[in-house]
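Submitted below is the structure of interest, expressed as C-alpha cells.
Only one protein chain is missing from this complex, and each of the others stays in its spot.
First chain written, first letter: the chains are A, B and C, and each begins at residue 1.
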Amino acid sequence: MPEVLEAAAARDWMLESAASVARERGRLTELDAAIGDGDHGTNLQRGFTAVVAALGGFDPPTPGAVLVKAGTTLISSVGGASGPLYGSALRAVGKALDLPAADGKQLLAALAAGRDALQRLGGAVAGDKTMVDVWIPAVAEFDFALAGGASLPGAAASAAGAAGRGAEDTVPLQARKGRASYLGPRSIGHQDPGATSSALLFRALAVVLGREPG
Amino acid sequence: MPEVLEAAAARDWMLESAASVARERGRLTELDAAIGDGDHGTNLQRGFTAVVAALGGFDPPTPGAVLVKAGTTLISSVGGASGPLYGSALRAVGKALDLPAADGKQLLAALAAGRDALQRLGGAVAGDKTMVDVWIPAVAEFDFALAGGASLPGAAASAAGAAGRGAEDTVPLQARKGRASYLGPRSIGHQDPGATSSALLFRALAVVLGREPG
Amino acid sequence: MKKLINDPDQVVSDALAGIAAAHPRLSVDPKNRVITRAAQTRIGKVALVSGGGSGHEPLHGGFVGLGMLDAACPGEVFTSPVPGQMLTAAQSVDGGAGVVFVVKNYTGDVLNFGMAAELAQDEGIAVETVLVDDDVAVRDSTWTAGRRGTGATLFVEKIAGAAAERGASLAEVAAIGRRVNAASRSFAVALTSCTTPAAGRPGFDLPEDEIEVGVGIHGEPGRSREKIRPAKEIVADAMAAILDDQPLSEGEEVLVLVNGLGATPLLELYIVFGEVSSILGARGVRIARSLVGDYVTSLDMAGVSITLCRVNPELLALWDAPVDTPALRWGV
Partner (left out) sequence: MKKLINDPDQVVSDALAGIAAAHPRLSVDPKNRVITRAAQTRIGKVALVSGGGSGHEPLHGGFVGLGMLDAACPGEVFTSPVPGQMLTAAQSVDGGAGVVFVVKNYTGDVLNFGMAAELAQDEGIAVETVLVDDDVAVRDSTWTAGRRGTGATLFVEKIAGAAAERGASLAEVAAIGRRVNAASRSFAVALTSCTTPAAGRPGFDLPEDEIEVGVGIHGEPGRSREKIRPAKEIVADAMAAILDDQPLSEGEEVLVLVNGLGATPLLELYIVFGEVSSILGARGVRIARSLVGDYVTSLDMAGVSITLCRVNPELLALWDAPVDTPALRWGV
C-alpha cells in the first residue's frame, strides 16, 4: 500500500469522493431538509460532478495541483455555504501539497491547513454542529495514529473512523452556525449534513490509500 | 287540517323551509362541491336566515305578500344562480296568491306560475339536471292528486313525494345547465344540489299543511 | 382546513377592511360591498362596473382605478354578488354617460347582473353588458351553460377601461369589450383543488400524480383527469386546445397572460411562459405584451391558466394606455 500521496491518488480521492457523494445524495439532502433547506446532497453532487469533469484530462505533477483545482471547481459550481467552505478547505490542503509525493507528516500538515481554512472562513468552532466537528477529530486522529507509528493508509483509516464518529456526535448538539442555528434547540437530535459529507471525504481518502496499487 | 293556505301558513312554510335548509346545509354544500362550487348550502342558509328576519314582525293579509317578500329577500341576499331563481319563483307564486286564503286549485296555479318563472329565467327544461326537475313533477303530482279528490294537505304530501323522487332522479342525468354542465358526462352519478333543496321546499309545504291547526 | 381568516362567514367583510386600509386610492362601501375609485367619475365618462364571487383576487377589486374599472362588486366566496350591489355601484359611478357591466359567463353572474341592469335602467341609468366567455375547455353549445369567463376578463377590463378613459361612448366601450372577448381564448390546468372557507375541504381530491385538465376558477373538476407530465407537454396540450379553437397565423400579434391560480410558484409560471413563447414563436406569432403572475385566481388552487388575445395596433394602444390600480399599474 502507498506510503505517499501522489497526484494520481489525489485524483482518485476526488473521484471516490464524487462517487460516494452520488451514492449518499439522497441521505445528505434528507438530513439537510430536517434542519436546513434540503439541498446539501444536490449541491455536492453538482459540485463533484464538475470536479470530475475538471480533472478529466488534467494531470499535473503534484497532488496539490489536483486538490487546488478541485477546490476552485467547487467554489465555482456549488454555491450555498458548503461550496466556499469545501472549496477553500481543499484549496488550502492542495496549496500545502505542492510537491510530487506527500508522506504522512506532509499530508497531516495539509489536512490541518484545510481544517484551519474552514474555520477561518466559516468562523465555526468545535461543537457548533458543522463540518468542523468532523475535521477537528479526523485531523487529530490522523496525527495521533502517525505518532503511534501507523502507516499512511493506517492513519487515513483511523482518521476516517474518527470522522464518522464526529459526524454522529453532532446529533445531540445545538447548531450555532449555518441554517440549522435558526432552529435553536429544535436542531438537537439531528445529524449535521455537512459533518456527514465531510466524513464521506475522509472515508474516501482512506479507501483510496487503502487500495493495493495496481 | 287546513283546506286553505293563509298568510300564517305561508309564513310557516318559509320558516319550516329555513329550518330544513339549516339542517341540510352541509349536505347541500357537499352535493354542490361534487359537481359545482360547494356553496349551495351556505347560499340558501344565508338567504333563508334573511327571509326569517324579513318576515319577523311583518304580517300582511295575504299569503302572496309573504311569499313575494320572501322571494325579494332571497334575490337581495343569496347571489349565485339559486338566489335569482328561487327568488323569482317564490315571487311568482306569491303574485298568484293575492287573496286572503288560497284553496287547492289556487295554490296549484300559483305553484305552476312559480315553475314557469323558474323556467323562463333559467331556460332549463326537464332533464337538464336542475331545480326544474323537481318543480315539474311536484306541480304535476299536486295537480293529479287534487284531480283525484285529494285534500290540500294530501296533495301537498303527494307533491312532496314526487319532489323527492324528482331530486333522486337527477342522479343519472348529465347536466346541461348551471356549473355542473361544465363537467359534461362527469356530472352523471351525482344528485343535483338545487333539485335537492327544491325538494326540501316542497317537503316543508307538506309538513306545514299537514299540521293540525293549533 | 388551515387559512389565515377569523371566521368563514367574515372572510369577505374582513378582506374588504384590508383592501380599504391598503389602497387609499380606492373607496370601499363595506355595507353594500362595493369598491369604487376614491375619485368621482368624470362627467361624461362611461363607467365600468364588474364583480363576481370572491376568491379570485386581485380580480375584480384589484382592477379598480384609473384606466380600468370604476367599481367592483365582490360576492361571497365563489358566489356571484346580488343585484343590489351592482345597482348601488352603477348609481355611485355613473357619470351620466352610462355604465358597462363586465360579466363573466356563469349562470349566477348572468342572472344577478341581469336583474341589476333592469333595476338600473328603471333608475334611468343606461347599461350595456359585456359577457366574457373565453374558456375553451367548455364546449359552447346547447349542452352547457356556455363557456366560462376567466383570464380574458382582465384583457376586457383593461382595454375597455382605457377606451372609456379616452371618452368613448357607451356603445363604443361595450363594442370594444366584446371585440376583446371575441379575440381571447383560455385554458387552465390544476395540480390541486381549492378549499372554500365555507366548505372546509377541497372541491375534489387529486392523487399525488394526477392533474385536472380544463378546470375553471371555482374549484370544480375539469374536463378530464390525467397523469402529471412535464410542463412542456401540459402546455403543449393547453395551447393546442386554444389554437384549435382560434387558429393564429404567422405575423399575428397576441397578448399573453400566464396566470397562476393561487398556489403556483412564480418560478413555475415562468417555465410555463417559456413553453408558451416557444410554441408561439414556432408559429411565427408575436407576443406583443404579456403578464406572468396571479391575476385571476381560484383561492389556493395550484395550477395555471393561459389566455391569448389577438390584438391589432388599436387594441395594443389601449392596452398600453396608463392604468393605475392595485394589481395593474403603468404609465402613471
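Note that in this section a residue touches a chain if its C-beta (ideal position, glycine included) is under 8 Å from a C-beta of that chain, and two chains touch if they have at least 3 such contacts.
Remember, predicted model here, so these are calculated numbers, not experimental data.
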(request) Could you run through the displayed chains and say which ones the absent chain touches? (result) A, C
(message) Which candidate, C:49, C:168, C:213 or C:234, sits in contact with the chain we can't see?
(response) C:234
(message) Considering the complete complex, identify which of C:7, C:205 or C:250 is in touch with the unshown chain.
(response) C:7
(message) One chain isn't shown here. Among A:27, A:95, A:165 or A:179, which residue touches it?
(response) A:179
(message) Could you pull out which residues of chain C are in touch with the chain that's been left out?
(response) 1-7, 11, 14-19, 21-22, 54-55, 57-58, 62, 77, 191-192, 206, 208-209, 211, 228, 230-232, 234, 258, 262-275, 277-278, 287, 290, 292, 294, 297, 299-300, 302, 304, 326, 329-332
(request) Please give every residue of chain A in contact with the chain that is not shown. (result) 29-30, 33, 35-39, 41-43, 46, 75-85, 121-122, 176-179, 181-184, 186
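The working rule: only the chains that are shown with their structure count from here on.
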(message) Can you tell me, using the touch rule above, whether these chains form a line, ring, star, complete graph or other shape?
(response) other
(request) Look at all chain centres (mean of CA atoms) and spot the one farthest from the centre of chain C. (result) A
(message) Nearest whole angstrom, what separates the Cα centre of chain A from the Cα centre of chain C?
(response) 55
(message) From the mean C-alpha coordinate of chain B to that of chain C, what's the distance rounded to whole Å?
(response) 33
(request) Quick one: which residues in chain C touch 2 or more of the other chains? (result) none
(request) Would you pick out the residues of chain A that each touch at least 2 other chains? (result) none
